[in-house]
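Just one protein chain is left out here, and the rest sit where they should.
When the chains are written out, they are named A, B and C in that same order, and each has its own residue count from 1.
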Amino acid sequence: MAKLIHDSYGKSKVRLTKVTRNGDRHEIREMSVDIALQGDFERCYTHGDNASILPTDTMKNTVYALARDHPLTSIESFAMTLSEHFLKTVAHCTSSSIDISEVPWQRISVGGKPHDHSFIGGSNERRITRVVRSRDDVMIESGIDHMLVLKTTRSGFVGYIKDQFTTLKPTTDRIFATSVKALWQYNTADADWNANFNDIREVMIAVFAGQDSLAVQQTLYVMGAGALAACDAISEITLTMPNQHRLLVNLEPFGMDNPNEIFVPTDEPHGLIRGTVSRE
Amino acid sequence: MAKLIHDSYGKSKVRLTKVTRNGDRHEIREMSVDIALQGDFERCYTHGDNASILPTDTMKNTVYALARDHPLTSIESFAMTLSEHFLKTVAHCTSSSIDISEVPWQRISVGGKPHDHSFIGGSNERRITRVVRSRDDVMIESGIDHMLVLKTTRSGFVGYIKDQFTTLKPTTDRIFATSVKALWQYNTADADWNANFNDIREVMIAVFAGQDSLAVQQTLYVMGAGALAACDAISEITLTMPNQHRLLVNLEPFGMDNPNEIFVPTDEPHGLIRGTVSRE
Amino acid sequence: MAKLIHDSYGKSKVRLTKVTRNGDRHEIREMSVDIALQGDFERCYTHGDNASILPTDTMKNTVYALARDHPLTSIESFAMTLSEHFLKTVAHCTSSSIDISEVPWQRISVGGKPHDHSFIGGSNERRITRVVRSRDDVMIESGIDHMLVLKTTRSGFVGYIKDQFTTLKPTTDRIFATSVKALWQYNTADADWNANFNDIREVMIAVFAGQDSLAVQQTLYVMGAGALAACDAISEITLTMPNQHRLLVNLEPFGMDNPNEIFVPTDEPHGLIRGTVSRE
Partner (left out) sequence: MAKLIHDSYGKSKVRLTKVTRNGDRHEIREMSVDIALQGDFERCYTHGDNASILPTDTMKNTVYALARDHPLTSIESFAMTLSEHFLKTVAHCTSSSIDISEVPWQRISVGGKPHDHSFIGGSNERRITRVVRSRDDVMIESGIDHMLVLKTTRSGFVGYIKDQFTTLKPTTDRIFATSVKALWQYNTADADWNANFNDIREVMIAVFAGQDSLAVQQTLYVMGAGALAACDAISEITLTMPNQHRLLVNLEPFGMDNPNEIFVPTDEPHGLIRGTVSRE
């Protein structure tokens, strides 16, 4: 016989655009929301009894209804509101998880002046948050996904283990490109979400640019340490950094040198480095 | 000051095709391999000291070199070999994870006869495995990803919670479509991987087709229970099933009825149901 | 001053699922429809005058409404109906184009018996059609997209031009993998669309499997010639075949040979071969 030992259900990819009209000056926030509930939903699995089930369609409606009255100045505050709502509405729900991923829109400049109601988008970078709330506790993580950075020098990789399958040559000067995913844990439920996000993002980019990198691992560590130093409101940060290799092309067969100028960007295979950094 | 509290590194998306030539009759296996190592790699993060680092480029080479001598009759056995190799090679590695995703190729039939060396592919379905090995232990999970199934009737959804945001109408007859991800845990390191995979896949499809579904949750549960009943070598199974909605089109504005015939398939938003089923 | 010299507008990616219920035995067709109209719509572009514009939202509704009464036994016949409708409805429309791409669903077998109402999908292969209708004429093209085929031998590439940038080695035995796009032109508006599709697909696969390929170009040509020979109702066929390279891995640095066994599949760069074959 079979026993249900874990379960969760919800709605994913609820997309939302909210326009806030301060007179002629408009603000726009666009996002995708994922909702998941845990709790006593077992009879639905084992008996097809839906009496304990808030339909995922209703979850979708709830996102739009609550967005109407919410200022939506940050995805964190909206995720807090949503997570609270579902715990309140569904008595037998023990924990709600809200994931929000924000699509960036930048105000267009026309003749050097920021436009009132026109925006340009197109970046893959996302501001993200995850709020997990139980009856006693709330955990707030925020971060960045797909932040694509590259440096053309001040990155090397030497002194590593060699075995019978080693063909890689050591280098003291290579291109370093990566798509950063960062997720930091807040130690408070009442932070200045937008300012913190901007501070952490800025310091991570500056550290990436400024460091002489001896390994992707080392860069990951100093970026994480930099984020912790820049923001008291966070307790730890997890970084995931694929090594998006630019391979030096061998031009010798054509009688040419290649003084670190011509590279092939490749998507696969790629190195994948992860690390979590916390305060000492 | 900052402290590294978790780390892992490796190579992802190492793609491999192996052709086995039994005379004129060829076999093909194609896959993508992800490798991750955990262990004492801290000085690389904190000091840029690579003395403990086996380069991810070498991991890639290792996949090809070991594939040469390995029969590769199943992705599980190859993942076992890889996970063992890295623990043996890297003395300070405490745990290695190998994920393999197999790309399916079917033998072409010509005039009703299976062809010796020609194959047709194109399915998004993947056979997957994950082997996590420490110095004392090995954990083997296998599964299916992106198994897309649909039934045109014998699925309903009634009797759920109603609140102020409910607009969904109950239905006793809807289309049920989902892209199944299943991951089961083996209780042995020496199973007939291919036969088990085929048995579990077949029973899950048969259960999906045969059940009168009262909820996606219920179908998930009986598919999991079916898998456990069909294969003694597994101890538990986790299923993830998005509800890929087909929405009934309202044709009334055009003076038409719609007796469950015309639907819009939508990708987002979608329900997302997860559950883990184990033996009692 | 500026002049509009070409224009077209319409609705893309109108997704539709139609279930036909012959008693307990259900049929399913799923597709995505693109509509484009050409004609006298200039004042909309130059003056923002929409008096000549049938909204693209109405085009979407039309797809669902017409699908209700249409048997939808083939995408060709449905595209014919749609193309006719828009010419009739919009008096100043000179030409309508309908593109349909069908998502394949296979009936599930349970215990060797085809199931009445359960289906399995997941293939990227698509059956496609394009109907372009003017006031005097109709052009019907049909085809296949993303038909992924591979052979492990009987493919070579020798005797090509060598210049100062050549590094490729000739080979008489390589893997040949390609994702075929075929588009054939019908010489009639009243063919057995389904039978023709099946015949052409089958002969192209058989030719691919059976031929000793000296070049992708040559295989393309014999597949096209085979299609023309198999189906009197078509006048020409255009094939597009990327060469999805499987590169032989050099195992010599590891002291190993590689007798055409271990390959890396790569997506980019890829060869891209196109050709149109007609009757003499």
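Basically, contacts are C-beta pairs under 8 Å (C-beta built on N, C-alpha and C of every residue); 3 or more make two chains touch, one makes a residue touch a chain.
Computed from a predicted structure; not experimentally measured.
> Of the residues listed, A:51, A:110 or A:229, which one is in contact with the missing chain?
If we include the chain that is not displayed, A:110 is the one touching it.
> For review purposes, identify every residue of chain B that touches the missing chain, sorted by number.
164-165, 167, 253-255
> When the complex is taken as a whole, what residues of chain A touch the one chain not shown?
15-21, 26, 28, 30, 61, 64-65, 67-69, 105, 108, 110-111, 115, 117-125, 146-154, 175, 179, 205-206, 208-210, 246, 249, 251, 253-254, 256, 258, 260-266
> For chain C, which residues reach the chain that was dropped from this view?
1-15, 32, 34, 36, 41, 44-58, 60-62, 65, 89-90, 157-161, 163, 165-168, 213-218, 220-221, 224-225, 228-229, 236, 238, 242-243, 267-280
Keep this in mind: only the chains that are shown with their structure count from here on.
> To bring chain A onto chain B by a C-alpha fit, how many degrees must it turn, rounded to the nearest 5?
Here the rotation carrying chain A onto chain B measures out at 180 degrees.
> Can you give the whole-Å distance between the Cα centres of chain A and chain C?
37
> What whole-number Å value describes the gap between the mean CA coordinates of chain B and chain C?
For chain B versus chain C, the centre distance works out to 29 Å.
> Could you list which residues of chain B touch at least two other chains?
As it turns out, chain B has residues touching two or more other chains at 15, 61, 65.
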